[in-house]
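Here the complex is missing a single protein chain, while all its other protein chains stay put.
Chain lettering (A, B and C) follows the sequence in which the chains are written, and residue indices restart at 1 in each chain.
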Amino acid sequence: MVLEGVYKVRSIDEVVELLEKYRENAKIIAGGTDIVIALRNEKITPKVLIDISSIDELKSIKDEGEFIKIGAGVTFTKIVESSLFQKNLWGLYKACRLVGSPQIRNKGTIGGNIANGSPAADSIPPLICLGSTITLASKNGKRKVLLEEYYKDKANYGMKEDELLVSIDFKKPTENRVLSFAKLGLRKALAISRISIATFLELDKKGQVTTIRVASGSLGKYPMRELEVEEFLCGRKLNERTIDEAIKVVQQSMDERLKGRSTLPYKRVAVESMLRESIGDGIKFLDGVRA
Amino acid sequence: MRLDVVGKNLIRVDAYSKVTGKALYPQDIYIDGMAYGKTLRSEKPHAYIKVDTREAEKLEGIIKIFTYKDVPKNSHGVVFKDHEVFCEKKVRRIGDPIAFVVGESERVCELALKKIVVHYDELEGVFDPLLAMDENSPKVHESGNIMYHYKIRKGNIKEGFKNSHAIVENTYKTHMVDHAFLQPEAGVSFIDDKGRITIMVATQYPHYDREEVAANLNLPQDQIRIINTNVGGAFGGREDISLQTHLALAVYTLKIPVKVIYSREESFIAHSKRHSMIMKCKTGADKDGKLLAMKAVIIGDTGAYASWGTNVLRKAGVHITGPYYIPNVVVDSYAVYTNNPFAGAMRGFGVTQVPIAHEQQMDILAEELGMDPVSIRMINMFGKGSVTATGQVLTESVPLEECLEKVVEGMDFYHREEEAK
Amino acid sequence: MKKRGKGIGISFYGTGYGNGFPDVSKAKLRLHDNGKIGIYVGATEVGQGAKTALLQIGAEILNLSTENLLFISEDTSLMPDSGTAAASRQTYNTGNAIKIACENFKDKLIEISKEELGLNSTHGLMVEKGEIYLEFFLQKRISFKELVNKYGDGTIEAEGEFIAQTVEMDPETGQGAPYWPYTFNACGVELEVDTLTGRVEILNVRFAQDVGRAVNPRLVEGQMDGGFAMALGYALFEDLNLVKGQIKSNKFSRYLIPTAMDMIDVEKILIEDPEPTAPYGAKGIGEPVMIPVAPAILNAIYDATGVRILELPVTPERLRKAMDTKKNEGNFNMELNALKR
Partner (left out) sequence: MKDIKLNVNGKDYTLNVDENIKLLGLLRDELGLTGAKEGCGEGECGACTVIMDGETVNSCLVMAFQADGSNILTIEGLEQNGELHPIQQAFIDVGAVQCGYCTPGMIMSVKALLDKNTNPTREEIREGISGNLCRCTGYNKIVDAAELSIKYLEEGRR
């Protein structure tokens, strides 16, 4: 790699100015935990690097009452250490805690996780479940995109070469709703997820599902909602039987989506454990709230 | 015996330098005016090659590119000299060294690697050691693919199985793995004040390195000096020569210090691997669980080069019985060439692989005979005076029973047996 | 569902190059200016603790504290050849060479001291704490420093050589005495298998290792922990992913070795039963500590799940597949046409 220019900038305005100027020749670097590897392996060969890790505006987590807004430059460690993600948002806490290693969590950012868009990115399924919106900025102003749509329809919603991911925001769930997360890795640290499942759940007094969102990682080209399962479970009571059924529904979706992949036979059975863990943890939390 | 020092937990003599970061590994050594070296390696597992370095040599900052033509004696190896320092006509595995670029910086060396043109005339490769044993398979070396065959013939195997009450037969397979020591290979060479070619490297055996380098350069051994730095783990992976001869050749020719550092990726393809093995085992025991016979075939994939293949497969063959007295034993252990990465020494040296077979065989036999895994071992295991399958008498220091007892003591292995009853 | 199981593995391991090949270690001792003794030996410190353990053997024989010893083992222009740091042979082989060299060196010091002290015989002369003295008349004494001042730096020296006794095996029957000494061990593992994901979690380990005699018990324990971890990786995680001779997992993000979170505390038991031909009875254990672990894990997996995994590594996929098909995974037919010749 041969870089011609590097910029350590202090404001979003500076970034968008530089992006406008260098376009496809520029790459944004924050934590560097993905991009430096890509540079090393010559997967990307930008001429210019723009370091956004010193922009204070991107590094804060804001509790805005109804919403929580996370700057794109917030590290996983910061999320893990924040008190905001301890109760019914602990699915996000858990996902961030299971990222790589302490060193990776200290540098890696939630914005980087989103922008890199790996199907195995740990933080994305929980954020999708929360109905998160991301804000992208360019010289021409800002636009907001639903995170889920961002991956689904890259042509229309994906990031343009002159855009910077600025923040992620989502509505704070009410007390009777919970976000949970489960990850399957090959070892206990430094593990890339083989499967991850996030669940956002609300139950009524009888234990019937009133709201559910399920999102998966590593089960497709990008992290995505598992709509068939959601549809199946919505309005039902969660018990052994319905969860067994739900597992079959996920497996059917996977059979279509991952047809012909060598990893399918294993993943379709292992997904059971992840879905059980994720939904089970959610139920356990809500039972605690009601008790 | 009263002992003052032996048996005591002395602090390691190298601990201070290691906790302070002062301990030097080859990558930590910098010499003024040194050049850097990078190795061009084969990208094909089996091919005839033609190499053109002309374009690369024109790059500014490139000092010299070494190929087979520059090596006085182009063969090496711990047992058989079947490795080439740089491949001349044929590559036998991905990663075979073809050329060594010396330049003013690592970056220019990397550029030069991309400009060297290697024309590969690909040959059919063989990657499965079973297939490789077939006479009609492609030959990795002229001599044929079966590199070594070790045999044990003890007692009367037919009689042994005939008298057996239970016989179990299974085929086990272990895979090639890497030593994954934390410090990738690196080294620095220079001419010392007495004019000797001096190589600072992390190696398991400096005197062997000296011998090999001297032979390749066709120089007397006292003209070569190997200095071992701190070694960042080895586990067998630093026994074969890697960059020593490249460094020696460069400093001998150019008379300037040269440094080489391998990346992790290069380390993976540069050094040996643990032999993968296929082990077919047939074990027979009488009603009481006494072992009567074992017949075993072991096929070890030594990859493209012999390295320690003979010794590893011999050691595997000697140990395949497990630590048990068996009166009738037939073992055939083979080392086979393929176009896989070459396999050599790794912690256990063939003995790490064989218990995957013999220890599972013991449990399977125990189950067939309605015994527990501890008892079947206790009645068969070596003790003082036992005779091994090679006829060796274990005269002293055979505390195996004590080992097993201490383990079982804290784990309650018999309990499950009682539950089952 | 989680299923638990226990398993044992036991093993023996023959030390050294073996098979009658001359397994030679050499050591040289020299008396230096400051009264310190230099041990010159080509035994590589690869992290196993060779420098420390071998120094302990030397110090014991010379009746000196290790601070008064120098250990020179890095430079081929300075030290004799002591063979490779492999085959678990350094403690036994080179330890013996050092022991012999130290004894020869002591004899030499005593011989010189006899002359220096004007004695008729070497009888009663002792070497201890940097001095040679007559044990029944303590006024007759001379220090290492005095000797070196008189004779010069490095001139008083002695050598030692040890060759292990092995017998080449018969090429047709394999009969012979290929290695010596043999080292023994046993490992017990308790683990839990997640039957849904096929993941294996080690819960409890007891590991007993025959050491002959532990020169430095803490170093032995370090080897046992390390051997266990390497075997854990061998059994469960590590895979080069070879495809047509190409290593696909050629980096640490793909070639997975255990992390601190995958490891477990190991109950380590050192069994001492000194080997008569070894220095103070000490055997090498660097390799043996890896050997019984993987089979113990495999036997425990069977105990937990009822399926035998005949092929390494036991990846979650492989284990899950075996549990699904209730078939021993990896039990292939070995049709060996090549062998029928």
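The rule is short, and it goes like this: contacts are C-beta pairs under 8 Å (C-beta built on N, C-alpha and C of every residue); 3 or more make two chains touch, one makes a residue touch a chain.
Please read these numbers as outputs of a predicted model, since none were measured by experiment.
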Displayed partners of the chain not shown (whole complex): A, B, C
Option touching the unshown chain, where C:I132, C:A164, C:V200 or C:V266 are the choices: C:V266
Residue touching the undisplayed chain, where the options are C:N34, C:S65, C:N149 or C:S253: C:S253
Sole residue of C:M230, C:I269 or C:L319 that reaches the chain not shown, by the stated touch rule: C:M230
Residue of A:S54, A:Q86 or A:Q252 in touch with the missing chain, whole complex considered: A:S54
Residue of C:I8, C:V46 or C:V193 touching the missing chain in the full complex: C:V46
Absent-chain interface as seen on chain A, which is shown: 1-6, 8, 29, 31-33, 36-37, 40, 49, 51, 53-54, 77, 100-104, 106-107, 188-190
Missing-chain contacts mapped onto chain C: 46-49, 218-219, 221-222, 224-230, 251-253, 257, 259-261, 263, 265-266
Where the missing chain touches chain B, by residue: 9, 11-12, 14-25, 27-28, 30, 179-184, 230-235, 261, 263-264
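Quick note on the criterion: only the chains that are shown with their structure count from here on.
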Pairwise touch network: line, ring, star, complete, or other: line
Intercentroid distance (Cα basis), chain B paired with chain A, Å: 43
Parts of chain C lying in touch with chain A, wherever the complex brings them together: 194, 196-199, 237, 253, 256, 258-262, 315-317, 320-321, 324
In the complex with chain C, residue positions of chain A that touch it: 101, 184, 186-190, 192, 194, 265-266, 269-270, 272-274, 276
Touching residues (chain side chain B, partner chain C) in the complex: 1, 3-14, 45-46, 93-94, 125, 127, 130, 133-135, 146, 150-154, 170-178, 180, 196, 203-210, 222, 224-236, 238-239, 264-265, 268-269, 273, 278, 280, 297, 311, 314-315, 317-319, 322-323, 331-332, 338-341, 345, 347-349, 351-352, 355-356, 358-360, 363-364, 373-374, 377, 381-382, 389-392, 394, 396-400, 402-404, 406-411, 413, 416
